[in-house]
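Handing you a structure now.
Below, a portion of the complex is reproduced, with chain positions unchanged.
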Amino acid sequence: MVNPTIFRRRYTASSAPPGTLAPTEGALPPRLHAISYNGESMEEWTPEPDADLRSLQREGRRLWIDVQGLGDGTLVERLGRQFAMHPLVVADIVNVGQRPKVEDYGSQQFSVVRMVVLEDEAVRWEQVSVVMMRDLVLTFQERYGDCLDPLRERLRRGRKLVRESGSDYLAAMVVDGVVDGYFPVLEWYGESLESLETDVIEDPSRAVLARIYSMKRELMSMRRAVWPLRDALSSQLRDRSALIADDTVPYIRDTSDHVMQIVDVTETYRELAGSFVDVYLSSVGHRTNEVMRVLTVIGSIFIPLTFIAGIYGMNFDEIPELHWRFGYPAFWVVSVMVTALMLLLFRRLGWLGRGKKG
Amino acid sequence: MVNPTIFRRRYTASSAPPGTLAPTEGALPPRLHAISYNGESMEEWTPEPDADLRSLQREGRRLWIDVQGLGDGTLVERLGRQFAMHPLVVADIVNVGQRPKVEDYGSQQFSVVRMVVLEDEAVRWEQVSVVMMRDLVLTFQERYGDCLDPLRERLRRGRKLVRESGSDYLAAMVVDGVVDGYFPVLEWYGESLESLETDVIEDPSRAVLARIYSMKRELMSMRRAVWPLRDALSSQLRDRSALIADDTVPYIRDTSDHVMQIVDVTETYRELAGSFVDVYLSSVGHRTNEVMRVLTVIGSIFIPLTFIAGIYGMNFDEIPELHWRFGYPAFWVVSVMVTALMLLLFRRLGWLGRGKKG
């Protein structure tokens, strides 16, 4: 039930002096993938990590180098040197766990987004760093595998728009692809909430509270991924970098729209999860009420009756009723009448039907 | 009780690459309707879906093409090509479930609003997309039937304002018509809340909680439709498109005012629904209290009496009271006195009247 991404973030890397390159413990060894394309053709290969990647750049072609796995700090450092990245950019790539942001360094733009993957009923977050320069896009991911295959497929199929647009379009599409990856997760959250809703109303056990609470935490993670991105994208649109062409703007705005939509849904879901807590709390009180009602009904009937029985169990010398001819049947008549009276009263209070009155 | 528009949105369409035209499953086949008008005359007909709709445009006349049903993706795509719509606009029309927005593409303005229809005590939301160009308005709706008939009627009756104004006024009126459709729904919510209020105070059963909760969800849907629209309209007024004439501005401001009013009412209703939860919770606690009071009153009277009866049921050799002449009547006197004392105490605590003290 514990979502470790909320508690066990490794802040230690962040607290190092700026510019430090300490790859996080347990980081994977890097795998590289390069795509070079223009309107006419497109090539794809797997460069060696120690190759001079700058040499891959060709005039008039766009290059996308994708690095998956950040276990080798020197690789990122070397790339940083080769492509003249700002030391803080290099540090932010390696020290994962950054806040989503878009930073403009003049000749390069640096974006951080959080990618989400839904695996085996569990949600996994990782940082994707995107460095965009003229005709070059570098992406860095924490783990192998991502949700950018549709984008690669579009490049392979030679779709005109993607092949002829500049690196700014490609970078925007990478962010868009990551954002699109949020939708299936949201949908999964929606389904979970829907089943949670049925359970909280029909069978509000303690496990349901734990699930509500766990859902709230999932949604906090989602919120922490999208709120900063929303701000970053709208400030990117407001103060547009010189690297971004006019034609790319609608696409960034489109991504921004999707982020807004995710923010809306996330907030709605959070509110729903909050309502479930109210329903749960009221059901606990309700259940206590039901338990008490049973005790009260039974106690109110039998405690007075036991008293009556007690009376005639007394050993006073002179209890006239004991010697009446119909004394014992009369006792039964009285008992039945008391019971009937009580039941009538409880029926009028609505305490006899289960669930009918609250 | 489950409102599926909150949980079961089809995000899959949204997560496709931008520009994709995958009509949502279950979408209806398109029905077209065209109105061509100017100050003097007005024509109305039903074009074939495969006609060249561009040829319907006439110099000096305004054209309104309304498409109901988005089941044929190629139609929207063809319209997009014929009228040079941006690929993202085409995609947003087909991939329904967009956030309300107004986007300015220079020579065309694209608006998305959410239309609400109240049918058989249930609220149904759908997306209305409005593309406005010079002398042309295209509207796209998910289902057949809408709340724009009053607008069509005004066109037919030849009202001067609507017939002589440009397409910007017509587009503004479409949005205004959709917004006006919110009022009957709000009114229906108001009536539901009013009856809910009576019930939560007088008969707070579990079904009432479910209704409160369901109302909260309805209001969330409403809020998600109006909040973004509020922002979209005020930013439309702030950065006015060149397509919008000065005379149209007060009408957009009027729509904006209505949206603000709906936002106000929605928020008030949400707060009321929230108060109902408090009332409900307190009533659950209250009811437990009532149940307990009955048990306590009966128990406090009869448990001591039973003890007294028990005493004189004991078989000690020597219990002097048993042989007193008025032992048994004395027992009754004591019993009645204990009962009277207890009742007096409970009356003073206010536990005997129902509902009087809390």
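First chain written, first letter: the chains are A and B, and each begins at residue 1.
The rule we apply is simple: a contact is a pair of C-beta atoms (placed from the backbone, for glycine too) under 8 Å apart; a residue touches a chain by one contact, two chains touch by 3 or more.
As the structure is a computational prediction, the values presented were derived from the model and not from experiment.
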(request) Please report the number of identical subunits in the complete assembly described by this file, where 2 are shown. (result) 5
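Note that in this section only the chains that are shown with their structure count from here on.
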(request) Would you kindly tell me how far, in whole Å, the mean C-alpha position of chain B lies from that of chain A? (result) 25
(request) Would you tell me which residues of chain B are touching chain A in their complex? (result) 1-2, 6-9, 11-12, 14-19, 86-88, 92, 98-99, 101, 103, 105, 203-206, 209-210, 213, 216-217, 220, 224, 228, 277, 280-281, 283-285, 287-288, 290-292, 294-295, 298-299, 302-303, 305-306, 309-310, 312-315, 319, 321-323, 325, 327-328, 331
(message) With touch defined as at the start, can you tell me which chain A residues reach chain B in the complex?
(response) 150-151, 154, 161, 173, 176-177, 180-181, 183-184, 186-187, 190-191, 193-194, 197-198, 201, 250-251, 253-254, 257-258, 260-261, 264-265, 268, 271-272, 275, 278-279, 281-282, 285-286, 288-289, 292-293, 295-296, 299-300, 303-304, 306-307, 310-311, 313-320, 349, 351, 355-358
